[in-house]
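Below is the structure I would like to discuss, written out as structure tokens.
What you see is the complex with one protein chain gone and the rest in place.
And now, subunit A:
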Amino acid sequence: MKFNVSRDALLKPLQLVAGVVEKRQTLPVLANVLIQLQGQELSLTGTDLEVEIVGRLPVDGVEMEGEVTVPARKLLDICRSLPDGAELKFERDGERLVLRSGRSRFLLSTLPAADFPNQDETSAQTRFAISQREIRRLIEATSFAMAQQDVRYYLNGLLLECRPQQLRAVATDGHRLALCDRDAPGLNVDAPIQAIVPRKGVLELGRLLEDTDAQAEVVLGSNHIRVVSGQFTFTSKLVDGKFPDYERVLPRAAGNEIYADRQALRQAFSRAAILSNEKYRGVRLQVSEGLLQIVANNPEQEEAEEQLVVDYVGEPLEIGFNVSYLLDVTAAIHSEKIRIGLADANSSALIQQPEEGDSLYVVMPMRL
């Protein structure tokens, strides 16, 4: 194997691929990135056996095709520390891969490409094309609400629900829930199909996707999901489990509604958060006609009070929340105004864009 490539062309796909490589692995080859050269295309593959990412880039100066694996982290660190615009020359030399650039030379250890694990091919149940931007939006709008190492393992991921001409994402950690719907004209299903993508896969996929109209193909198998674009192929195992019936926790009646300026509200929350209890992050919301008051206290007896003029008609209401949850939601929604539906101090809040939003958020209160 022998080829030339510019540092800048290699760096980005290498970064994305190296992202899935775990710091500690069960197999030595899992610390490596698989480099394959075929025709004018170089592909880089990283895997942790659950998530696999293949990045592709065109190269010129191909003198000999071939494939080999080298330590992912070290290769990435070398490429990163070489100067912008550097030209890299790769050449296989027996058990080593030689990397030359200017007056630098590196000999990297290799493991045979044949040792590198292959993601099993699974039969596709559903296959559709959708723009990268749409999937990206789904992940951005919901992934923050995924659970992390919850014993309810099926919450440690993102539910993707294929609906007729629509793709839906749902995430919940048991305290709050995020739901987002995006149009997917290419999606033809009769009944909804559900798949839970594991947390790590979701975060990696979010980094791969670009904010473009460029299409990606989504292939959903019985235990794998694959997303393919011109530059990459992302494959992840699915969480083997059933997602809870999330529709049951969506509040039916909106209750009393608060309309507020989203930015002003977000800034008020983030200021109040400074003096909330660092561990529990509780803030008190006091709503009265036309006014929202946010109060935070901490064990040092410090207090933050924020007042915000809002649209609210109804009985005065006091309710506590984890301010981090409110900050997440006010960041995920992009509209100028925000709508908060509240019933009472023990019932969930429904937060969304006042109209024509693609997403909705349910947050359970905190008893302060």
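Just so it is clear, a residue touches a chain if its C-beta (ideal position, glycine included) is under 8 Å from a C-beta of that chain, and two chains touch if they have at least 3 such contacts; residues count from 1.
To be clear about the criterion, contacts and distances are computed from a predicted model.
Look at the chain that isn't drawn here: its UniProt entry, checked against "1,2-phenylacetyl-CoA epoxidase subunit B", "Aspartyl/glutamyl-tRNA(Asn/Gln) amidotransferase subunit B", "DNA polymerase IV" or "Multisubunit potassium/proton antiporter, PhaC subunit", names it "DNA polymerase IV".
The residue touching the chain not shown here, chosen from A:F243, A:F269 or A:Y312, is A:F243. Among A:Q215, A:N277, A:Q293 or A:Q353, only A:N277 touches the chain that is left out of the view.
On the side of subunit A, touch with the chain left out of the figure occurs at residues 154, 172, 174-177, 241-246, 248-249, 277, 279-280, 282, 320, 322, 346, 348, 362, 364-368.
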